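The structure that follows is given in the form of structure tokens.
Apart from one protein chain that is not included, each protein chain of the complex appears where it belongs.
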Amino acid sequence: MSSTLPLFPPSASTVAGDVDALFFFILAVSAFFAVLVSVLILYFTFKFKGKHGEAGADIHGSLTLELIWTGIPFVLAMVMFVWGAQLFFTLAKPPADAMDVFVVGKQWMWKVQHPEGVREINELHVPIGRPVRLTMGSEDVIHDFFIPAFRVKMDVVPGRLTTMWFTATTVGEYHIFCAQYCGTKHSGMIGTVVAMLPEDYEVWLAGGRSTGSAVQNGERLFTELSCITCHKADTSGRGPTLAGVFGSTVQLNDGRKVLADENYLRESIMSPQAKVVQGFQPIMPTFQGLVSEENLLQLIAYVKTLKPAEPAPAPVKK
Amino acid sequence: MSSGHHVPSIGMCVRVWLALLVLTGFTIFIASQDLGMLNTPVALLVACTKATLVIVFFMGVKWNTPLTKTVAVSGFVWLLILFFMGMNDYLTRGWLGVAGR
Amino acid sequence: MKEADVQQEPSYLGAPYGLASWLLTKDHKRIAILYLISITIFFAIGGSFAAMIRAELVTPQGDFLTADLYNKVFTLHGVVMIFFFLIPSIPATLGNFFMPIMIGAKDLAFPRINLLSWYIYVVGATLTLAAVIMGGVDTGWTFYTPYSSVSSTTNVTTAALGVFITGFSSILTGFNFIVTVHRMRAPGMTWFRMPLFVWANYATSLVMILGTPVIAITVLLIAAERALHLGIFDPRIGGDPVLFQHLFWFYSHPAVYIMILPGMGVISELVANVSRKQIFGYSFVAFSSLAIAIIGFLVWGHHMFVTGQSIYAGLVFSIITMLVAVPSAVKTFNWTATMYKGAVVWDSPLFWVLGFMGLFLIGGLTGLFLGAMGLDIHLHDTYFVVAHFHYIMVGGGVMAFLGGLHFYWPKMTGRMYSEPLAKVASMLVFFGFNLTFFPQFIVGYMGMPRRYHSYPAEFQVFNVLSTAGATVLGAGYLMILLYLVYSVVKGPKAPMNPWGATGLEWKIQSPPITHNFHETPVVTEEAYDYLHAPAPTREVTHHE
Partner (left out) sequence: MSNSTNPVSAAKPHPKLQSHFFSMDQQLEASTLGMWVFLVTEVMFFGGLFMAYIVYRNMYPHAWVEASAELNWKLGGLNTGVLICSSITMALAVRAAMMGNRKQQLINIAITSILGATFLVVKFFEYKAKFEHHLVPGPHFDPSLEQGMQIFFSLYFVMTGIHALHMVIGLGIMAYIFIQAWKGTYDAEYFAPVEVSGLYWHFVDIVWIFLFPLLYLLGAHGA
């Protein structure tokens, strides 16, 4: 342990300062009221110490005071809500230019896959100054990816994908914790974020052992799993074409419309009959148990790259 | 007989009973028709009507104290809290277009 | 009525004698004592689990317990303390004992169901202890799926059934209280003459009957998933584990109010008594209890800001969470104002009041940090949360329980305990508690996650402080147990009204007779009429 006792976590992301600002605001308000009430109570205790059998003054209440101490906490609470909500939106919505990294949690390790195909376990190398978006899935139970120095945290839920993002600002090594209890070695499901200068990151990436990029792997799986036999590039397949599907609005056969995001693609692979595209039969089998979470993320990465061949595609299809 | 307790008449009981049977038949019939999005609302409306008949007449809420009426209603109100606040999550997932938010 | 006449009838403690007369009793006061003994045992069990947790966390490596054992210990600490101590603590003991007396009733509306609720509690508790003996359970008290339903290999089914059964004990208590308050009040006891403790217990009962059934069915589903291979929350067949969290927190957030509302009721009684003054803003304090109970049902999603709940739902839950802070603030300010121009008595109840106020303030205010969505992302599932809810449930709830227990002890047992010892113990508990849990706020903001068996070395200092505090806290609790038990055997006899308090419970003999009152009281005055209250007296008057 260093000679000075740390009382505060390092701040190493663009949002850390904003989170700390809200923390100190609420801390100031709380400290004010805690001190106010404590001092008053102690003062009253000493000042109004009674003699034996004496009764206090005949005071029943005051509407004015009640309104004041209902109103002021209400206003302060609303300020905290608005501030907190605004901060939450910032933390929830990744910038469009963020670089994608895939994270898969399993009992009890973190498997990380960079877009270029480099994989690591319980480590996450990121360049500073560049937004990083983590798309996360779980192979077994709920985990939670938590980087205190970046003030970010998100549950990793089996059966769906979740995302979080950050931009590291300071070179260094920081903790990764699993923050959602996940079994025996929960406290061993920890790792390190290594925030590097962009040029160092490029060097590191080049030195890593790549097994093909996520998109390449996804494309390979798309053929291996015979997805391609039904989901053809044109509209001749038994399944809808997947070109341009990501980010579009899909018309389903029961009249609903859904936005095709990562979770829609995931569900369409794992529970294909939950949402069937209009004009198609519910004939696709489930791939539950046949594709791992990592493969799933690769498949999705591949599908996301599929762009319609013609400028004006047929209405969006799965 | 103790004061203030309404004894329901047999005629009333029979009328409610017949209404319940007719509504059951109706709900089975209407389920065989394709009403598009309306099937479930209609089925629920019929079920609620039947439940209300049972609660108001067979369970005697009609002749009971305001307190009992409040209690009878409050259970369902609380259920709606659970449904609304819960579905508030499920129906708004994906609004941001960010997976998992 | 002269007190000499009163004493001719034996108290509820001695009429009739024998173990069977206790185990088959329908007297709400005896049932309260049965509950008191049971929850004390479970507090000791839960406390020893806590001691093991703190011992383990002295060093970062996790060398005292294995990871597996540690997980079982913190799970059982949570399950035992919440379901078998905190939830029944005040309602089933002090509430059971005093609520009927305070409204001038001879008993609760359904005495046999009251006894049944205790037996159900015992059965549920036994089943959970059986799960411990058979090898424990390691899911955390939250039983999150799919870990609990699929992954864990421990006795989740047995423990879940134990919790399920105990739920009914809580439901039956709540339902008994509600009917009693509505139907059993003495003539003249209008709603706005009821002591605030009754209001608080009424509000608590609403939460119990409206929330508990949902947790009951939810843990039953977990048991069914494990035992019958049904799959409601199983992601492998398309289930949503987050649905479990919705159903779980629909009860378990309001359950926090089951633990703190009765404590607020106790403190309202105590504040008025130590200030010897009418409570400030009676109706605001009364309605804030109801407001907390009702709004408390609309905020459960603030436990789920980072669990994949939609952002829109998070916003709604967050704003209502901030709203629920307001009635708590109103209560605190009213208690403070009650002391203004009072005639403060420096007896042991004052010490518990001061201790409660200090701890509850910190507990309540740190809730604001967690209710603010952007900040909760960082704080969620860290030791900050652990410290926060211990400040509320132990700092608030247990301080109030102990305060109430000391205040009502002379009435319940007919004996006085040592005042100086009580004052020392209250301070020991207060300082021990702060030393235990305040460092956890700091280590929480630094990022230490909860439920960690081993942790990075930079967090050690805070954990050592915490463990040191826990030792002091444990000593304080043990001391209370010793002198209270001693007082039952050797303590001086208590008079009718040792604190000079108002209320029907202080107008009957200590301890009360089986039917509480010789004749049904007729209430003509408002609560906390301290202008006309008798002076405190520790001496038993000569004709007693």
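All chains are identified by letter, namely A, B and C, in their written order; residue positions are counted from 1 within each chain.
Rule of thumb we're sticking to: contacts are C-beta pairs under 8 Å (C-beta built on N, C-alpha and C of every residue); 3 or more make two chains touch, one makes a residue touch a chain.
Since we're looking at a predicted model, the values are computed, not measured.
Asks: Using the contact definition given at the top, list the shown chains touched by the missing chain.
Replies: A, B, C
Asks: One chain isn't shown here. Among C:247, C:270, C:311 or C:325, which residue touches it?
Replies: Of the listed residues, the one touching the omitted chain is C:247.
Asks: List every residue of subunit C that touches the chain not included in the displayed model.
Replies: 105-107, 109-111, 171, 175-176, 178-179, 182-185, 187, 209-214, 216-218, 221, 224, 228-232, 237-240, 243, 246-247, 250, 515, 520
Asks: Which parts of subunit A face the unshown chain closely enough to count as touching?
Replies: Interface residues of subunit A facing the absent chain: 254, 270-271, 273-274, 276, 282, 286, 288.
Asks: So that we can see where the missing chain sits, which residues of subunit B does it touch?
Replies: On the side of subunit B, residues 1-5, 7-8, 10, 13-14, 16-17, 20-21, 24, 27-28, 31-35, 39, 43-44, 46-47, 50-51, 54-55, 57-60, 64-65, 67-68, 71-72, 74-76, 78-79, 82-83, 86-87, 90-91 touch the unshown chain.
The definition used in the following text is that only the chains that are shown with their structure count from here on.
Asks: So that we know how the chains sit together, what is the shape of their touch graph: line, ring, star, complete or other?
Replies: Chain contacts: complete, every pair touches.
Asks: Can you list the residues of subunit C that touch 2 or more other chains?
Replies: 242, 308, 311
Asks: Mind pulling the residue numbers of subunit A that touch at least two other chains?
Replies: 92, 154-155, 157, 160, 162
Asks: Please give the residue numbers of subunit B that touch subunit C in the complex, ascending.
Replies: 67, 78, 81-82, 85-86, 88-90, 92-96, 100-101
Asks: Would you pull the subunit A residues touching subunit C in the complex into a rising list?
Replies: 1, 5-9, 18-19, 22-23, 26-27, 29-30, 33-34, 37-38, 40-42, 44-45, 48-62, 65-66, 69-70, 73-74, 77-78, 80-81, 83-92, 107, 140-142, 144, 146, 148-149, 151-155, 157-160, 162, 175, 177-188, 190, 270-271, 274, 288-289
Asks: Using the touch definition up top, name the residues of subunit B that touch subunit A in the complex.
Replies: For subunit B paired with subunit A, touching residues are 36-37, 93-94, 96-101.
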